[in-house]
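A single protein chain has been removed from this complex, and every other one stays in its place.
Think of it as A, B, C, D and E in the order they're written, each chain with its own count starting at 1.
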Amino acid sequence: MELEVRNLSVSRGGVPVLEGLSFRLAPGRALILRGPNGIGKTTLLRTVAGLQPPLSGEVGLDREAMAYAAHADGIKATLTVAENLSFWAQVFGTGDITPAIDGFALDELRNRPAGGLSAGQKRRLGLARLLVTGRPVWVLDEPTVSLDVDAVAMFGAAVRRHLATGGMALIATHIDLGLDEAEVMDVGPFKAKPPKVEDFDEVFL
Amino acid sequence: MELEVRNLSVSRGGVPVLEGLSFRLAPGRALILRGPNGIGKTTLLRTVAGLQPPLSGEVGLDREAMAYAAHADGIKATLTVAENLSFWAQVFGTGDITPAIDGFALDELRNRPAGGLSAGQKRRLGLARLLVTGRPVWVLDEPTVSLDVDAVAMFGAAVRRHLATGGMALIATHIDLGLDEAEVMDVGPFKAKPPKVEDFDEVFL
Amino acid sequence: MMPELGKYAFAVLSSYGVAITLITVLVLGTLWRSRRVKAALDEVEARRKADG
Amino acid sequence: MIALLVRDLRLAVRAGGGFGLGLAFFLIVVVLVPFGVGPETGLLARIAPGILWLGALLACLLSLDRIFALDWEDGSLDLIATSPLPMEGVVSIKALAHWLTTGLPLVIATPLFGLLMSLPQAGYGPLVLSLLIGTPALSVIGTFGAALTVGLKRGGLLLSLLVLPLYVPTLIFGAETARRGAEGLDTATPMLMLAGISFGVTALLPFASAAVLRVNLR
Amino acid sequence: MIALLVRDLRLAVRAGGGFGLGLAFFLIVVVLVPFGVGPETGLLARIAPGILWLGALLACLLSLDRIFALDWEDGSLDLIATSPLPMEGVVSIKALAHWLTTGLPLVIATPLFGLLMSLPQAGYGPLVLSLLIGTPALSVIGTFGAALTVGLKRGGLLLSLLVLPLYVPTLIFGAETARRGAEGLDTATPMLMLAGISFGVTALLPFASAAVLRVNLR
Partner (left out) sequence: MTADRGAIRTASWDKPLNLNALWEYANPLKFMRTTERVLPFFTVTAFACLAVGLIWGFFFTPDDFRQGSTVKIMFIHVPTAMMAINIWAMMLVTSLVWLVRRHHVSALAARAAAPIGAMMTVIALFTGATWGQPMWGTWWAWDPRLTAFLILFLFYLGYMALWAAIENDDTAADLTSVLCLVGSVFAILSRYAVKFWNQGLHQDSTIMKVGEKDPLAADYYLPLVVCITGFVLYFVALVLIRTNTEIRARRMRALLARERQG
């Protein structure tokens, strides 16, 4: 298994934002996406995760293989940390939440309603969800927002463990994650150019 | 004018989280709050901004002097960037939004509905709001979340300009803002200790 | 012993029945919760003492 | 203050027809009633004033949670609370904006709906007048309920539960005015009571709403 | 799938009484009608079956936006869409959870509300039965509407507007069954129609809802 993206163009709000992107991600490798605000990283990740169709090009891996984590963590405020995690564990059919709890030091918060967590604690819970999906490709959009230094290290360790078991990770971020072995790709050069052809059909895209 | 916080204790969800905090912020100075996730920075800032009452101690400056910016930016998706800003300008009675637009390079996005902005662009709009409040004390909770390197520099420049005109800034953050002249305070040592007195009234707090 | 209630037997009996049931249920519920909360609190206090 | 009002109205319009939707809901309630109770004109005419008042009330009720919930969710309410605007003023403006986007259109459109419900000729004047006097009270009371439930995730139904008993007096006097009007009787007493409620509520309740909102924000 | 159902029910209960509030709203609509139309028993008895059906329908309607909106706002819906659960299944489970928390309690409580509306003795059986058969259709149709409006901020009223016309056939046959029952007539035909609607809708609409939801997510 391998994630191969070929000549992908993505659009948001009906406007093309990135075009002609190609990359390939082998098992055990991570790719970090960089680029200024508004260039289209979020849009690209949503397309790769199969949440929106590409404008053209293709993503050479089934969406069934991806675990997507966006800004919104999908945390239910009234459920406890453990209940939140076990729900996802059941949905993904993996069952055991202990590795996830341990991986992000959530044991103390285990029975706390998720609504009473601080910004960083919530984020940790959101990332712990990745561990219970059991999916090989992690597609992460600015995963370390609000995390303190320790928690960023925790995250780095979790990614490394995932890669070590043959997983892959595609991460958009503005800050340094300390993942030196990962490849870095700047998406800036792939910014979509305004269309030149005066063709109506073209302009509609 | 000077922001003086004396022996402040703050609570969240009915539980004391930080206690015995004192600091003083002179005009033209900035104070950066650091501390691990969940220590109580957000709670402290909300208390200083007058959004919640302190458990004990006092904030020696009127809330009328503070401009608070939290995680949620209070941006209306259906209003344009300019409309969002001018609303706040009118509420705070300052009127002119040009400095704010220029300060955060929002000119290109001026007439875009705010809902169509990327995460970082939204954040820039949220920070631009500070410039139209015209208030001397900025109370900022993780202001640079989702910002790229250029935008962080823009923010640093805005803070410096604010300090140069005699303003003050109180900023909680996990990352390096590049504001070397600011004092840094770690709130970790002020973590509230469990009470010893066996008094019921006490425990209710 | 039983008074003659005539054709209103159902009304009177059901009134008394429902009222007494509800009164008892509330008492039992109150006692049950009181006991449970007391036990839970004792447990927490004991743990606190143990932890120092 | 005016900035807030303008913003709220603008948001209502931009959100895909703040005006239109309340109206549409009112319309649909009025349309559904004949399906529910059967189409006999005599019966409909008798219940018309009451149902029209009820429809207006429900249309108001349904839009109540928009008063504060959106501003709460995106953090605007925190920012407004730290702004120079006094909370009482904010609450009143919010109620006014709600009335302008919900109550007023209903009042204007009611004669049309009266037709659908075969309202007797004499009933139009009192009905419209009673709605004009009564709906502001609904908005103000509703703002209080919305302020009470603002912190609670999706407190929509709780909001209805809290607000409806508070609506009862307004509904009784309003519907009574309209019904008397439709039957050609004197409407002065209930109309006066209705006006009394509206004034009293508008004068006093904003203080309670502001207090409650402050508590909810902390 | 069961995990999803359990979670939804748990959320409904934790949110301060998912069961209680729908009921409470129904109660209040039923209580308000006499305030609107006046307290005469004869009149009330005549409109009772229709109003009870309308009340149930509105109680359902008000809770519709909770089906997807919360999951949308906090991003769960995106995550569920990328999970192994088939979208059709998700939609059906959501409808089931909605019915269990809203429709079922209404059915159980209806006899009590019948009392308040002076429903004739003979009407209770058919009314309860028609609600039991009809409310699942309301939940399924409502889920479709909720899926349609999920992307729109506070699409609550728009949702009502879209869903209400879809509710009309169910309402007509349901209320007709109840009315005939109350008048002691034969209820077989409308009851059959109602059952037909319920079955058809439950079998087919989830596919539409799932498709619509997928479009809304992208």
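What we mean here is this: a contact is a pair of C-beta atoms (placed from the backbone, for glycine too) under 8 Å apart; a residue touches a chain by one contact, two chains touch by 3 or more.
Quantities reported herein were computed from a predicted structural model and do not represent experimental measurements.
Counting the whole complex, the residues of chain D in touch with the unshown chain are 144, 148-149, 151-152, 155, 158, 161-162, 164-166, 168-169, 172-173, 176, 189-190, 193, 197, 205, 208, 211-212, 215-216, 218. The omitted chain makes contact with chain B at the following residues, 13-17, 192, 194-195, 199-201, 203-205. Within the complete assembly, residues 1, 3-12, 14-16, 18-20, 22-23, 26-27, 30-31, 33-34, 37-38, 40-41, 44-45, 47-48 of chain C touch the chain that is not shown.
Definition applied: only the chains that are shown with their structure count from here on.
The count of contacting C-beta pairs peaks for the chain pair D-E.
Comparing mean CA positions across the assembly, the chain most remote from chain E is B.
With every chain reduced to the mean of its CA atoms, the largest distance from chain D is reached by A.
Centres computed as Cα averages put chain A at a distance of 28 Å from chain B. As a whole-number value, the distance joining the C-alpha centres of chain C and chain E reads 35 Å.
In chain D, the residues touching two or more other chains are 15, 73, 153.
Shared contact sites, meaning residues of chain A that touch two or more other chains, fall at 71, 78. Chain A makes touch with chain B in their complex at residues 13, 35-40, 42, 71, 116-121, 123-124, 142, 145-151, 174-175. Contacts from chain B toward chain D in the complex involve residues 49-53, 63-64, 66-76, 78-79, 83, 87-88, 90-93, 129, 133.
Those residues of chain D whose C-beta lies close enough to touch chain E in the complex are 15-16, 21-22, 24-25, 28-29, 32-33, 35-38, 43, 46-47, 49-51, 53-54, 57-58, 62-63, 65-66, 69-70, 73, 152-158, 160-161, 164-165, 167-168, 171-172, 175, 179.
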